[in-house]
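The following block contains the structure, expressed as structure tokens.
The complex is shown incomplete by one protein chain, all other protein chains being positioned as in the whole.
In order of appearance the chains are A, B, C, D and E, and numbering begins at 1 in each one.
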């Protein structure tokens, strides 16, 4: 099985860490991991997601057909668009985590490292109709500029937030945001709740859905385009591969 | 990996067919399949589900700890209760199908063989907050008493219903209800939509969630009980295994 | 008028207290009160409700036709199933309280004695679509093991919770959970809100609905069964009384 | 027990018919029935309801304290306002019918005699959060000017609409609108569903809630006013009776 | 362009202040401002709104056809009724503010001067389906009797509430309630959010909608009436002008 992990952020170290987690989550699969060639070091706004989502489409189109693809940024930029375009399943970190959480317990919470993400992550929860079962997106009060090692520098406060969520009734706590990839494994046993790692959840969902088809069953009308990457243009014109 | 498939219905032939599909969907796993020792030949009402859900808990408690369990009836009797009780993931056919469909396309529909199930299946969709993306539970107008071979005797009308759902915008069509297990594979290519087999979806989800924990992280208070099966009583008293 | 009150818990003292309240709420009616012959001393989890709901069905089937029945546990175990099975109205403590509260004021709250119930009671509110008018399920922070006399031992904190709910805008406060039966009458005048006793509300609703019919108007298909109590089996086979 | 039935319409014959039904539904109670002294022969728009709702408040204020009051028009004009003002329960025909239907079956429908009411009645259903359990407000295609004897002149089409609703899964059918008062009793047995008469449901709810208090527990600030009826002005100034 | 501003409150000073703001918001338009001839000095309850809404209909009917009308009280008394009756657009302060806020940012909050309004304003938000994007109706803890100069006497606490709302993620803060008219302009620059003045928003919406038609396109059935003001009676009988 060939899985494609596209990181719509430009930070290679983040891709490497996520790829390692994905390989651990899908031992039998080949995981191809790509880093965004343009865009932003780290997406953290709707405007950045609009742009990075379009870049993610190009990255998947370029990498050719696989068994399933993972958009490896927690807000899932470009996800519904990708489902329309590609003939294989595409999963997102936030969506896969939330749908996994719904299957593991009655109530869940999301813990992340910055309040800047709260509104966006809440929108992902609400868009899936999971609002009534979510006990909030919980974050430290202040934004931190240095995102890379936040899983270490903010470890204590993140654990406290997860503990409080468990005390309020969350049976599952998602540790959301690409910079926290892997933290759920590291912190297991320290919190009385099931901790969920989004890359693990997304990779497992990619494996679960591989081969089952995609929304492309009902394709939009073929379109000529101008200024797109060649692979994406071919795909939208339906002279295509993926 | 050890998976447990419990059929809360008493019909062994149905269990056999579903076990075969589960084994095909999880080639590396060992699938243990059990048929309800009491209850009903085939569940089709809320009252039957209330009773069969309690029986499903006993069956899982008896079969001891596994990596994940599947409640193999489309309305998912006993599912939230099971999540509270067992230390491993438990998935349901309806829930797993719906959450898979949400990840494969923008809109989905459910097709089943009898109008008797419509209200119940719709309630499953709404309980997951998936109502806005569901194009209905579509069924033939009349109930059929002989449930066993309905996948053959009603094949034409079921395909027509799936085709209409696709035409109305469903990118994914779930063929719901244990008697239709396997029909999605058989009918693939005849409908311009992704057809989803609930046992396949549930087995894939069981594999995806195995090892990730369960709602039991937040256990209820231990309880003595009277008249329960010994394994279930031990579990609720928390002198337990699973 | 004959009313049946079934306590799906095994605690006789609880049944006695609730029966006295029911008789006071329906002076002209004959109230027959039954205690669960098996199950749990006190239900406080979804798993216990799954099992106790099936026992409640047996209890009602056994007790034969009445004018209306009351399932006397706040989470209403087995309620939708009972409506399908019996030819007379069946009401639940939580549902009857919530629907009464909606008719008495614009916003309501539920106060109960343990945080263990919060998630379950909230689910009852949401299932009725009453979420936007509910100001929360409010409880003391810790669980208490000794449930029997909690109306006395936690009286002060419960009154404070009701007072806070009133201050936040609740015009009606439901004192939920069988162990608090009667407390609303006892505390009337101490809180600037309408305090609602669930057994009183449920009994009044049973009287209100008696003779109006039931969901059994649209009966499911008759079914043979194995291992059920004789009365319940007859009913599901539709060779039946209630 | 003293019940007050206020008909916010000016048609005395309608009041008489509804009062007779209310007396039959509450044999032990004294039912005082009033007809609007100004306003409209029959309310059928939001603008008419705005005006008639204010008149209903005056009528209740004038009639002095009772055990419970019924606003006897299906769209419940003035209902939330009345709850704030009066120290006893006030119920509405639509709300009482819908909340009764929720307790009698899983799904319900409303049948009425004119499409002019559809939007308004649907809004009542949605405002109560009952939308997911409602199978629609079903009406003949055309408006009929002569409202008084519509229960006879349109009997056949109304029965067909109720039968279709039952076939689509409605276990309870509300025959809504003051001109259809009593039709549910007359048509019982002709439709395979529980038929609900709104005046009967509202009267039963008034009895059920009598003595339980009202939203006035949390009174608004006293207010002087100009141009109101004396009783209503006194009440709003809180120099008051009801 | 002729705009009509009707203040359903009887306080002339409030009308004057709102008229000045409306004229500033629509420089090219003629603004006719009317004060309620009866009713209440200041509306602050559902009962008062029921009555004042009927008065607002009379005021608009009397003032004859205009290009658009504004109901200048934050809870929008009589608004849906007015849309049915008049052949020109009618806007409300709360609705226009909320719909403007939705177009200016992702999340908004409402700040007002008294907790008495919270429930009512929240209902306006929810009725528009804007609940998921609203970060609450925020008020000082206590009611203040002297409403007239509350924009000055409570300025500091109102600014703090707005600042907190911004910190919690509100990009737009509505300063709601007629006594706060104009405060948003005065406080601009003191809070890191877009502050919205409801009269300004409503006037701008009135201009935006002028000439586009009204719900009266689908008129209700003509009705005779008793006891209404002559202009309103003529309109409802459809021998009418506006």
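Methods note: a residue touches a chain if its C-beta (ideal position, glycine included) is under 8 Å from a C-beta of that chain, and two chains touch if they have at least 3 such contacts.
The shown structure was predicted, so the numbers you read here are calculated from the model rather than taken from an experiment.
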Chains shown that the absent chain touches, full complex: A, B, D, E
Candidates A:51, A:73 or A:231 - the one touching the absent chain: A:51
Full-complex contact with the absent chain, from E:36, E:172 or E:232: E:172
Residues of chain E (touch criterion as defined above) contacting the omitted chain: 28, 80, 83-84, 89, 91, 95-96, 99-100, 102-106, 128-132, 166, 169-172, 192-196, 200-201, 204-205, 207-209, 212-218
Residue ranges of chain D at the interface with the undisplayed chain: 46, 115, 118-119, 123, 126, 131
Missing-partner contacts on chain B, residue numbers: 106-107, 132, 169
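As a working rule, only the chains that are shown with their structure count from here on.
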Touching chain B and also chain E, the following chains: A, C, D
Geometric centre distance via CA averages, chain E-chain D, whole Å: 29
Junction residues of chain C - those touching two or more other chains: 46, 80, 84, 106, 131-132, 169
